[in-house]
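Every protein chain of the complex appears in place save one, which is left out.
All chains are identified by letter, namely A, B and C, in their written order; residue positions are counted from 1 within each chain.
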Amino acid sequence: MSTSSRPTTHPVSVSAPPRLAAETCLQIYDLMLRARVLEERLITMYKQGDGFFWIGGPGEEAFNVPLGLLVDKGRGVDHDFLHLHYRSAATLLAMGADPVDALRQMKNVASDPYSKGRNFAGHFSVREWNIVPVTSPIEVQYSIAIGTARAQRKAKGITVVQGGDAGTAEGDFATCMVWASRKGAELPVLMIVTNNRYGISTPYAGQHGYEQISDRGKAFGIQTAVIDGNDPEASYAALKQAIAYVRNEKRPFLLEAMVSRLRGHSSASGANLVKDEIDCVARFEERLIERQILTRAEIDRRRETYTNELAEAAKHVRTEAQPTPESAFDYIFAERNLVGEDN
Amino acid sequence: MSTSSRPTTHPVSVSAPPRLAAETCLQIYDLMLRARVLEERLITMYKQGDGFFWIGGPGEEAFNVPLGLLVDKGRGVDHDFLHLHYRSAATLLAMGADPVDALRQMKNVASDPYSKGRNFAGHFSVREWNIVPVTSPIEVQYSIAIGTARAQRKAKGITVVQGGDAGTAEGDFATCMVWASRKGAELPVLMIVTNNRYGISTPYAGQHGYEQISDRGKAFGIQTAVIDGNDPEASYAALKQAIAYVRNEKRPFLLEAMVSRLRGHSSASGANLVKDEIDCVARFEERLIERQILTRAEIDRRRETYTNELAEAAKHVRTEAQPTPESAFDYIFAERNLVGEDN
Amino acid sequence: MATMIQAIRLALHVGETRLGVTDIFGEDVGAPLGGVFTGTQGLETAWNTPLDERGIVGTAIGLALAGQRPVAEIQFCDYAFNTIDLLKLAGNTYWSSGGDWNVPMVLMTPVGAGIRGSIYHSHSFDATATRIPGWKIVMPSNPRDAYGLMLSAIVDPNPVMFLMPKALLRLKGKPSDLLPGEPEDDKQLASMIDAPLGDRSAWKPRWPDVQELYIPIGESRIARPGSRVTVLTYGRNVPMAVAAADELAAEGIDTEVLDLRSLHPYDWPAIAASVRKTNRVLCVNEDTEVTNFGEHLIRRIVEELFYELHAPPRLVAGAHLPGIGLADALEMASVPQKDGIKTAIRELAAHEP
Partner (left out) sequence: MATMIQAIRLALHVGETRLGVTDIFGEDVGAPLGGVFTGTQGLETAWNTPLDERGIVGTAIGLALAGQRPVAEIQFCDYAFNTIDLLKLAGNTYWSSGGDWNVPMVLMTPVGAGIRGSIYHSHSFDATATRIPGWKIVMPSNPRDAYGLMLSAIVDPNPVMFLMPKALLRLKGKPSDLLPGEPEDDKQLASMIDAPLGDRSAWKPRWPDVQELYIPIGESRIARPGSRVTVLTYGRNVPMAVAAADELAAEGIDTEVLDLRSLHPYDWPAIAASVRKTNRVLCVNEDTEVTNFGEHLIRRIVEELFYELHAPPRLVAGAHLPGIGLADALEMASVPQKDGIKTAIRELAAHEP
């Protein structure tokens, strides 16, 4: 974990990433691999005409898996709220989501639990786990996160909000910092920027006046850190520290994770493999082999198993029913208050 | 001129405010007094039923007069563009505006040159001097200023944009910083925050996470300074320096001026004199008397003259025609391009 | 008799003490001001936000998603136009998530002309609001409805927009419309719940023991019964239309004024019944007339009740202008006035098919 070049206003002590125990490494790796294989399956589905659009997170697994493992999963203010973006499948898997559900959303079948065939791939929603619906409009989650965080000022849970680098140019990113850092009314919110140095086709260089996006938090007295999001151990350590800080101090933290965009922006840009980007899964595999936690053969076996499982699942999903035309008119107004049920 | 407590990222050398020459002091003082008397007349008009609403800048004269004197007044990109707010009458007067026109807008007569009886007091617009229309929605001027500044990247003029402290919570304030500081595409914009420590009834304390608003500029590599806006000499010096920097370097500068709100927010809050606020006019008078530039008697005479002049003018304005009902339908679409005429 | 703004304040008091409202917030909503129209004076859970409408709406959505019942205010609806994307999100979250998350928030905001508010304190919001699916939209025309609609808004599991007709906020209700538990003497009420002028730091309201009264969202009210012409209206234009109708009664024109109260969902059965009775219909509202909610009502009436109509339906609405000017003559020419309503009713009544 490297801190940003300029000093933080409230320095966080960030030690070199500790080696995680072999067991934890294996757990993380397994989820990273499952997430990667899931994204590959989704892309294949798109390319085979089993979905209209793909967007997702190949290249963010090393960061998103630890996030999913470290949050306090559950329902209501005493658990963590997650305002994720559209590259968060690995976080969902780490929290225990069934990858088949992502295929269902890709194929927009009626059984898609996240949106009933209404929304694009990657637009998750799990009320049982406080995962609020992923929005297509960039950055609005940072304004909405203020609200869940406010509801948690005296609760055990915290709010986590995540988005990309380019999106921080929207006013909502500033809004989140302004509201989260009001003196005497600070909010327990972990703001995450997953910086892949692109917004669609537009490179980071030329659009940003600061060295690191997280520098913007400093004037607000917000804790900041920049980490190598391609390193699962660094990510795990940084997230653990940041989450603990937010939970204990009830104050905001702004964490910037440098990540890769391995398949370009989305299916709109082809979803093909991008050269010159670090592949966190491959890199972690090397580390695990080096540490003799796994062998190449074991890795290959796992990958094959997961790939086959999802290929089978995709076949099954293909047979599931599409939403009926009439179903477009369902869920316009709620009859009862679901969110308040047992809060 | 005191710099902010935290170091600027690109420090500006800010010397102690130099004494200005007696002549300049007199010029500034005279305009401050005229501006103050104008605001008092506007408030009287409101209280006598000669207007529906008053808002203005008593308490900002020591800053706003130097601003009006120091900008390069004129039309087109080679002169300075001004995106002011609704407390800027003193800037207008310093630029040479006729105070009677402010009375006309107050009384919403058809001869109001700023809005033809359509807009509230203080909502100026002078195309000949690049003063773009003052907007009621707070902070939008910071997003619009990006555009005039961009048009001036290779011109002699710069863009000046001004607003209050509370308004900086809007995303547009951040937008201006993001766009003005893009590496390699920096914009010649002087961002001014006139900090009177209130937004209507809401005090600064409790709403802001930073010590000074201008601290927010530092992460962007934007020059910043905090000054005593109640001191006309300090204001003059700081503005001169900031304007020169923006003009020569073609880069943004964020200047925060601490000012007073002598009559509260607006007529909606009574427009009565507020105790415990520094009165910059009274303070400057003392200084001028001490330096033997003016005597109390001369001051009293001036004040009386200006007061009488405006009382007369107000009487005259009262006789001017109101807009006709049909005139509401004028100026919906322009027939020709006024703004591009001789640019 | 409570004024409309007092009625709203009383409803919010019931909300925060009995209906689970945890946060009432917006610019200048907390102490010392208690709202630019005094709607939130003395409330326990009222607080001042930063000057940032996007943050206000975002916070409301977030609080609602966290299971709370927030009431947020946009100080003037004129300043809500940078939040339409967030309002759309609040309205589509239940649908987009396939019924996973509802968003039980209330957004209140003063609307309309009539106070010489010039370009940015005169906007209407009804047309825009009805264009945001997933929201319920209400707009009272008197204190009692304001009270009962606010309570319904608070307990509704969906986002509800509460449009406050600013020209009516200080008007008192009719003696017959006393809120349940409200003291009969309005001076007494004021002394109990209106903050004093000057220093308020030690002031505390004494709340009367008001009881719940729910005006169902979706139900209109016949503000004035009549037989010859139907006027469909809401908010500030209701008393205006009733006054117009009362004056026209002397000319022998018997006008029915329907106060919609809810703009979405609106009370189609009542509208249809009235049009079937009078065969002549006028829609009145203050919003600009191109792509106006009254035009929706007229379209539906024409589509479903064409052969009931003895005259072409009419709309009296705000002029399609970029703003409402400050000068009296400008404002009067820009939004409906009683005389214009009377003329339209007269023409409708006189029209023979």
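By definition in this document, contacts are C-beta pairs under 8 Å (C-beta built on N, C-alpha and C of every residue); 3 or more make two chains touch, one makes a residue touch a chain.
Quick caveat, the model's predicted, so the values are computed rather than measured.
Contacts of the undisplayed chain with visible chains (whole complex): A, B, C. The hidden chain makes contact, of the residues C:217, C:321, C:335 or C:349, with C:321.
Within the complete assembly, A:117 is the residue of A:66, A:99 or A:117 that touches the hidden chain. Residues of subunit B that touch the chain left out of view are 76-77, 81, 112-116, 118-119, 123, 125-127, 132-133, 135, 137, 140, 142-152, 159, 171-172, 175, 178-179, 182, 330-341, 343. Residue-level contact of subunit A with the missing chain is found at 52-53, 108-110, 115-120, 135-139, 166-167, 169-171, 199-202, 206-208, 268, 322-329, 332. Counting over the whole complex, subunit C has residues 54, 79, 81-86, 88, 91-92, 94-96, 119, 127-128, 130-131, 133-134, 264, 288-296, 298-299, 302-303, 306, 311-315, 320-323 touching the chain that is not drawn.
Criterion: only the chains that are shown with their structure count from here on.
For subunit A, the chain with the farthest CA centroid is B. The geometric centre of subunit B is 37 Å away from that of subunit C, both derived from CA atoms. Averaged Cα coordinates give subunit A a centre that lies 45 Å from the centre of subunit B. Chain contacts: subunit C has residues 49-50, 52, 54-55 touching two or more partner chains. Residue positions of subunit B with contacts to 2 or more other chains are 169-171, 206-208.
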